[in-house]
Structures are given as structure tokens and as C-alpha cells.
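Only a single protein chain was left out; the remaining protein chains are all shown in position.
Now for subunit A:
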Amino acid sequence: MQKISPSESLFIQQGVENNIRSDGRNRVDYRNFAIETGEIIHASGSARVKLSQTEVLVGVKAEITHIQSEITSNLQQSDTSKRLVFSVNCCPSASPEFEGKGSEFLNIELAKQLERLYSHPNVIKNLKLTNPIISNKNNNIKNENDKEMKTNEESDIITNSGDDNCFSIVPNKYYWTLYVDAIVLDSDGNLFDALSIACRSALQNTRIPRVKAIQGEYEEITFEVSDDPEDTLSLSIDNVPICVTLTKIGTQFVIDSTLQEELCMNARLTVGVNSLSNICSIQKGGIEGLDPTTINQMINTAKVVGVKILNIMDKTLKEIST
């Protein structure tokens, strides 16, 4: 594990006060980063983000979940936020301290952070399947011509407006669940931001196969997956937030802290921001307290930085996918 001596910590602290950090950035400079999407072929969606040495890989897997008892757990289980399951794993390759159970706490912290970021109902409601198709109609495929099928299907598309949940296949029974699994391959600080950016990119990259639910004779439901591998649904990530972490060192705060800077931080505020510059989550870390004026300043900075990153991100993601 990287350690830091008091004199190095003082050097960094003074640098932050002087508005010139040890790598020449000023307090509100963000490192340039790289995004790659669709690296994992067998996942529904994936993305890799490299922020300096920090490297995270995120895979999304879509699975169909059957909700058994409609009455008792309907409210919770069909809730959109429960349709995203996050897990984070810090590799021992990132730091020897992550070996064995060493990364357990950090894994949970990071996963919970992501979960909270996506927990607000409005955030999730906007994460719609762009082309939702819910068809529980009995089909006689054999008798029908392919072309007719297509036209039929199109007319069958039920827009999401009436439904509360974009992930439902059969309302109150079958839902898509997205398992978002992240691996931290290397760490050079600012894991929160890198993870949230990677998750957002992976969700943008996610393609869910078109599934038709067919009502059998005895109320049993079978699924029919479209033959065409191109015939998929994608998610709209317009309102998916990312987080911006602000680290307070000495009397000032910085964004996008390096590992060394994180070792001498006093406190940390992670702010979730979406493209409308709404605050989606706030989490404070670190041992020291923050005074209200600093918090306000931090939030304002986070908003500006977050929106900026989101704009550039959307542009880049569009470029990659075309």
C-alpha cells in the first residue's frame, strides 16, 4: 500500500494552497481519460475507463427475474431501482492490500455508492428502454409470414408512458434485471468518479435482446427471443448521473485527486450530478468535518464539472458507437 510521510503530505498541502498540484494541475483541473466500450463480448454491455493509472472495467449482464408473490413484495421488487444490481471488486493487482478479504469494505462502499447514485426514482424512470416492447399476446408464428410479423410487432409496441417500469416484460411478473459488475484493475485515486463514468458508459453500450412473452395454455409464460442478433433494445442514459468527488486538503478542495492526494485528505464530498445539473446524491467521507460554505462551494463546483464531463462523455460515446 502506498504510504506517505508527513513532509510529503505537507508538500502536497502547500501545493494545493498555492493552486499548483504536484502534477502541475490547478485545483479544478481534471485529468484526461479514455473510455472504451463493448470490450467484453459476452456481456450485454461493457466499458473500460482509464483515468491516468486508475483503470476500471464494467460489465452489464441482463437477466430475466420472476417476481413470485405479487402482493407482498410487489412494491419493492418491481421498483426500478431494484432492477439494477451493483457489485464492485477491487483486484489485488490494483494494490496488494486488496488481496483476500482486504478489499471487502471498499468493495461494499463503492457498490453502495453506485447504488445510491442510481437510487432516486426519477433517475431511474428516465432510464427507459428506447424501444420497449411488451407483448403478451398469443402468437401463431408458424402460420404467419415474416413480414407480417414485423408490422404486427411494430403496432404492438406499447410506449412506456403508461407503465411505471421500463424494465418490465410482463408487468408484476417478469422483469429485466441488470447486473452491473465492476472491477477495479488499477488505482490512482478518484475511484468513485471513474466507476460512475464507466457504469454510465456501460449502460449506454448495453443491448438487451427483444423478448416476447407468450401466454401458454395454463397461464404459463414462455419467452421468445428474437432471432436477429441486431434486433435489440438500448437504454437511454440521458438522465443517468455521474459523480464528482471533491477532496478537501488543508483549507482548499480539489477535484480528481490522485492516490497521493487522497492519502493526505481531510474530508471528501462525492456529489452525483446529471446532465440537467441536478444533484442526485451526496456522500461525505473522510474523518474531518466540512463547514456549510465549503459544502456550497463544493456542490457548485461539482455541478459545473459534472455537466462538463457529461457533455463531453455523450459526444464521445456517440462517436464510439457509430
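To be clear about the criterion, a residue touches a chain if its C-beta (ideal position, glycine included) is under 8 Å from a C-beta of that chain, and two chains touch if they have at least 3 such contacts; residues count from 1.
Note that in this section contacts and distances are computed from a predicted model.
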Hidden subunit of the complex - UniProt protein name among "Translation initiation factor eIF2B subunit beta", "Heat shock 70 kDa protein 8", "Ribosomal RNA-processing protein 4" or "Anaphase-promoting complex subunit 2": "Ribosomal RNA-processing protein 4"
Of A:108, A:225, A:276 or A:312, the residue touching the omitted chain is A:312
Per the touch rule stated above, subunit A touches the missing chain via residues 3-8, 10-12, 14-15, 18-37, 52, 260, 297, 300-301, 304-305, 308-309, 312-313, 316, 319-320
